[in-house]
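What you see is the complex with one protein chain gone and the rest in place.
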Amino acid sequence: MKHLLSTADLDAATATEILDIATEMASVSGREIKKLPTLRGRTVVNLFYEDSTRTRISFEAAAKRLSADVINFSAKGSSVAKGESLKDTAWTLQAMGADAVVIRHPASGAPHRLAGWVSGSVLNAGDGTHEHPTQALLDAYTMRARMGRLDGLHVAIVGDVLHSRVARSNVLLLNTLGAKVTLVGPPTLVPTDLSSAVQVSYDLDAVLPQADVVMMLRVQRERMTDSYFPSAREYSRRYGLDGARLRRMPSHGIVMHPGPMNRGMEITPEVADSPRSTIVEQVTNGVSVRMACLYLLLGGRS
Amino acid sequence: MARPMTDESSDPAQQVPAQALSKIVLTAADVQRVVDRIAHQILEKTQGAGDVVLLGIATRGVPIARRLAERIRAFEGREVPVGTLDITLYRDDLRRNSIRAVGRTEEPPGGVDGRRVVLVDDVLFSGRTIRAALDALSDLGRPAAVQLAVLVDRGHRQLPIRADYVGKNIPTALSEQVKVRLQEIDGSDEVVLAAGVKDKQA
Partner (left out) sequence: MSVVLIKGARILGGDPVDLVLRDGVIAELGPGLRADGATVVDADGLVALPGLVDLHTHLREPGREDAETVYTGSRAAALGGYTAVCAMANTSPVADTAGVVEQVYRLGQEAGLVDVQPIGAVTIGLAGERLAELGAMADSAARVRVFSDDGHCVSDPRLMRRALEYVKAFDGVIAQHAEEPRLTEGAQMHEGEVSARLGLTGWPAVAEESIIARDVLLAEHVGARLHVCHVSTAGSVEIIRVAKARGVRVTAEVTPHHLLLTHTRAESYDPVYKVNPPLRTDADVTALREGLRDGTIDIVATDHAPHAAEDKECEWAYARPGMLGLETALPIVLDVLGDQWDLIAERMSRAPARIAGLDNHGHDLKVGAPANLTLIDPTARWTVEATGLASLSHNTPYAGMTVPGRIVATFLRGVPTVLDGKVQK
């Protein structure tokens, strides 16, 4: 595996292998010494064009636990802020000998472009409204850890699917791994022609009784001013997950959220803090999954 | 995304078909006798194996460690904890090869702190695997002592490492390959010496 740009690039065997390796990595994280010598001498650059402390820290922890050297390159206060193009930045990273570049960028496809300009590996840490592959992998890891399987699982992804890179990566990966996906949200926020392999519903209450997993997406309040829905109150009444709705789910069902949450908007504190919620585990699992990805990208001959 | 996965202990056994060029150095009965003997030696050398844990190095060290535990139980009625150690993430030659599959590491029940850990592997060759295993072991905890048991020692050490328990010393040329087959993985027990086509380090 040279790059990780999209979960569409992962076949079932490779995706499963990442989850399996992540399981091993997780056991390292439980040890007294949370460090492996695996990527000693390798350089990983975190190139972040968007503020995302959570994701950056997760990648940084993953790279450091594998003994890689980590360089954080944030767009703020750097030459990037002074208007340097992505291509020129790519050449700079190339000259610095970056073995892998972890890129977060507001423009869809920026990691694809970068991959054409650097010789090292490119890992997509979220690009515009396109994809966020490691988030989907950690979500799949969390589901497998909680439910024991992915094949045949029914996953409802609820909210602003249209603008969600998390949803896109999850739909592709979950399809590959045999789960059944239903997208739920107001028609303005669910693209109708996303894929024939997914189902679409506008009625959350109808979907919940069959859902093994409900994944709530963050809904940005600015969507309201763009007339995607009339008000936050109406949105949460129709598509928010509260205690009453949680009780409509099967008793084994779990609730996921990629964070950061809008408590009171798409999810109530009662649900977010319930034992059925996996939100904290998702953060923990993120480090293990990213370690597995870095190993697969950098652990062999380059 | 398909890419070759290498697992050095399994591929020579499967890829070299040249029966004419290979010689059986241990038969199934020999393997059984050798394991029995190592089990006795461990009991003898550790005064009854009271503080011993066995740590099998993936892949073929793991069934050998389990057999040793089983023999010790049969001889003395003592339960010796068994764990597995995958050293892939500790190898010093990762950059020279394509990506390797990562195996399972399972700490033995009760852990390794303060115990006498016997590392178990099939073949001792350059010593690099054992070096990696010692690194991996030190990240698991702090044993009181570490010993090494191998089914075959074929020589050609590159590091100052020696085994405490050796099933059989087999003098080899560098170009030759020692292939260990075990019932649990390969369907039968035997050790074969084959004229190799390349210099493979164990």
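Going in written order, the chains are labelled A and B, and every chain counts its residues from 1.
In the analysis below, contacts are C-beta pairs under 8 Å (C-beta built on N, C-alpha and C of every residue); 3 or more make two chains touch, one makes a residue touch a chain.
Computed from a prediction, not measured in an experiment: that's the story for all the values here.
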Contact set of the excluded chain (shown chains only): A
Candidate in contact with the missing chain, chosen from A:3, A:42, A:104 or A:130: A:130
Contacting the left-out chain in the complete assembly, out of A:31, A:113 or A:154: A:113
Touch with the omitted chain, as defined above, among A:56, A:105 or A:218: A:105
Residue numbers in chain A that touch the chain omitted from display: 85-87, 105-110, 112-113, 127-131, 165, 168, 191, 193-195
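What we mean here is this: only the chains that are shown with their structure count from here on.
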Whole-Å separation of chain centres (CA-atom averages), chain A against chain B: 39
For the chain A and chain B complex, residues of the former touching the latter: 1, 9-11, 13-14, 17, 20-21, 24, 27-28, 31-33, 35-38, 66, 295-296, 299-302
Contact footprint of chain A on chain B as seen in their complex: 1-3, 86, 89-90, 94-105, 135, 138-141
